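A single protein chain has been omitted; all remaining protein chains appear in their positions.
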Amino acid sequence: MIYLDYAASTPVDPAVIESMAVAMAAPGNYANPSSTHSEGRYSNELIARAAGQLAELVGTSPDRLIWTSGATESDNLAILGAATYREDRGRHLVSMRTEHKAVTDPFATLAQRGFEVTWLDPDPDGRLGLDKLQSALRDDTQLVSVMHVNNETGIVQDIAGIGELCRERGVLYHVDAAQSCGKLPIDLDALPVDLMSMTAHKFYGPKGIGALYIADRKGVHVDPMLFGGGQQRRLRPGTLPTQQIVGLGETAAIATQRMAQDLEHLRTLRDRFWAGIQDLPGLIVNGSLEHGFPGILNVSAAGVEGESLLLALEPLCVATGSACNSKSQEPSYVLRALGLSDELAQAAIRFSFGRPTTEAEVDTAIALYRGAVTRLRQLAPAA
Amino acid sequence: MIYLDYAASTPVDPAVIESMAVAMAAPGNYANPSSTHSEGRYSNELIARAAGQLAELVGTSPDRLIWTSGATESDNLAILGAATYREDRGRHLVSMRTEHKAVTDPFATLAQRGFEVTWLDPDPDGRLGLDKLQSALRDDTQLVSVMHVNNETGIVQDIAGIGELCRERGVLYHVDAAQSCGKLPIDLDALPVDLMSMTAHKFYGPKGIGALYIADRKGVHVDPMLFGGGQQRRLRPGTLPTQQIVGLGETAAIATQRMAQDLEHLRTLRDRFWAGIQDLPGLIVNGSLEHGFPGILNVSAAGVEGESLLLALEPLCVATGSACNSKSQEPSYVLRALGLSDELAQAAIRFSFGRPTTEAEVDTAIALYRGAVTRLRQLAPAA
Amino acid sequence: MSADPYSDRVRALFARPEHAGTLEGGASASIDDQGVRISLSARVSDGQVEAMAFQAYGCPHLIAAAEAACAELEGRDAVELLEFAASGLMQSLSVPVEKTGRILVLEDAIRSLGRVITETQ
Partner (left out) sequence: MSADPYSDRVRALFARPEHAGTLEGGASASIDDQGVRISLSARVSDGQVEAMAFQAYGCPHLIAAAEAACAELEGRDAVELLEFAASGLMQSLSVPVEKTGRILVLEDAIRSLGRVITETQ
């Protein structure tokens, strides 16, 4: 099998696995970090160290980070939490149709609870036009959520530009950075971002651990969703999962070191892959090579059915739509929002490359894709 | 250091650590379990296997289990989720003052949202008198939550008796089994329990993973708290943390095998410890040796201040109150509810024993406790 | 949920469909419905189906079913096509319920081919 589904999840770096094993086994590391005895203080120090590592990666201070069970929880805590906390300032919210379900679903829930949500469509290249956002903002707008890197297309939004517009209007700005954290440079101290969601398993860390950044700025606060032991300033109680946090910290430290080289590697792979298939007739890049994160290339081949294409590509592990949607037969709503027909949306394949991907794997993928597209087109009746 | 704080958290069994490392590293295991390709299906099978292991431990079928980030989330999902879902059937809820904060805080939140909560006090031995519960139930009562084993005192509630009363009255019954799951026999198929919270890190599994049991019975359902990718029948979305779930499954499998022998071991240790200190004057067992889970012994020594006692006991790692409260200087509300004075509640030490505890450790603990109590009493002015 | 959605038989039929293509000069019928497209052609002699071929745009189950149907129908009397029922294929290929509609399009195409043949004879 050739795994080209790094946008869905990644293998965990061996150094990270090692750090987690130690945090579970070494005498005392397993103590409850809330305990006051020496062992509890020690596991607490492990957590403080991890917070420092993640804070360094995204350019903020450790006390701005809340640990969560992943980006889904971070997105929910940010969106439901901020909207509820700031309810009295206005009940208008703005987001995009191309967001991940972990963002669109909380907004849909808020819409049922009496909030008004404006859903912005992307420009044809997938990006949000700042003028569109400008005219969507109202006096009662209190929260905008626009992701950094799109999980299906790799499109990178102008989060600095979006954040500036929000700040001018006194609107909170939340960024779902599940796909960019650890892969693209992010400097929260310099960015006009108020809330940002992160998750470890998209950048060679463990599944089930993430964080929410909450800016140290007046009016930036969230209501908690969970109530209990009082951990994390009551914002997110529950025994802190030391080994998961240590794993995320280690993941972040490695990413800080490797980011430039990783990006270069991904760019080489993506360009090689595209060069190897681009002469096939009827290919459409969903998103944009120019504004795209190079770890993701989403391509549709006209006249080829998606599910058959996926099977014909075996042993290539790739995705149609995003992993989270990939069990449904529905064409991806993200690609539909980019203006694709149902048929082209269903024929879309997301290739996503990773740190372990080799040029030989890319070459095999090229051969498999060319062969599969050609064969299925031959099999199909003339349209 | 001698760790006698197993009720706060436990070391992870080496076999569990190994299973988690494999789930993070072995080719394909790291795939997103939502993905349809072969690797995604494989990690999904790992999860199905783990569900089977946990289901066997608690006597139910795997599809009744929802994975969560721990007992705090399970408690919140059960209580907030069931109360909201069943709101139209009545807004009266019943719980006890001696519950963990992960239960009392969600109820307090519901009280703020217009629900009415009846807080029952325990009998002097810490148990809930069934007659008390009987008279608290009303026509508009829709949910009762009474834990299995108390985290501070080890008191075991009669969950079968409580559940029967609830079922007679058409009231849902939630059990926080954070301290009993994997340690005391639980047969959900036979018990009149509708919702049950579990967490791995209290029985030699990883932190940050738990489950909620939801009975397959008319009217038993919870509203979700998180919205997103649609995983887990939309009840709890987010990428499933394969390695955490595999770890919990392995933890459960080991517990199924070892439970009888573990219990015997704990009984021996607890009895040995009590025999070694019981002749000290002015000792009070908080809870009950008769109705207590043998892994926990909570003792107050009259005339000894708690924080000083804790320091004098070093290198013993034990708790005053529960770990979750142990940073606060407040006397434990659980012990206050048992009728203890502030002073005695503050002098309480929770000794909790575990699978790795040895008789030699218990003997050292006896000597340290005797010495510390004696010295601090000598240091104190006559009352 | 975690099971392989494709049986070995579906995989084999999908990977090596021996009846893919068109039969020049034979009878033919096409259908475009429910997001799938099927073209069938047959060479008939003395009321008997001598050879059959298909072209299909659709999911692996559809392609496998078309291949299996072609193989099964060769040698049969053409009138049998008029009453062809896809239920047997759905079972033998373990077609998931949500795909039933697509396989019924294949059924329609086969019956329609049967009509083309019998009406022109």
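Quick notes on this one:
For clarity, chains are labelled A, B and C in written order, and residue numbers in each chain start from 1.
Rule of thumb we're sticking to: a residue touches a chain if its C-beta (ideal position, glycine included) is under 8 Å from a C-beta of that chain, and two chains touch if they have at least 3 such contacts.
Model, not experiment: these values are computed from the prediction.
The chain not shown here makes contact, within the complete complex, with A, B. Contact with the undisplayed chain is limited, among B:190, B:367 or B:380, to B:380. Only one of A:25, A:48, A:280 or A:366 touches the chain withheld from this view, namely A:48.
Among B:28, B:129 or B:303, only B:303 touches the chain left out of the display. Chain B meets the missing chain through residues 303, 305, 307-308, 311-312, 329, 342-343, 346, 376, 378-381, 383.
Listed here are the chain A residues that touch the chain not shown: 33, 36, 38, 41, 44-45, 47-48.
Simple rule for what comes next: only the chains that are shown with their structure count from here on.
Centre-to-centre, using mean CA coordinates, chain A is 43 Å away from chain C. If you average the Cα atoms of chain A and of chain B, the two centres end up 34 Å apart. Not a single residue position of chain C touches two or more of the other chains. Multi-chain contact residues of chain B, defined as those touching 2 or more other chains: 36, 38.
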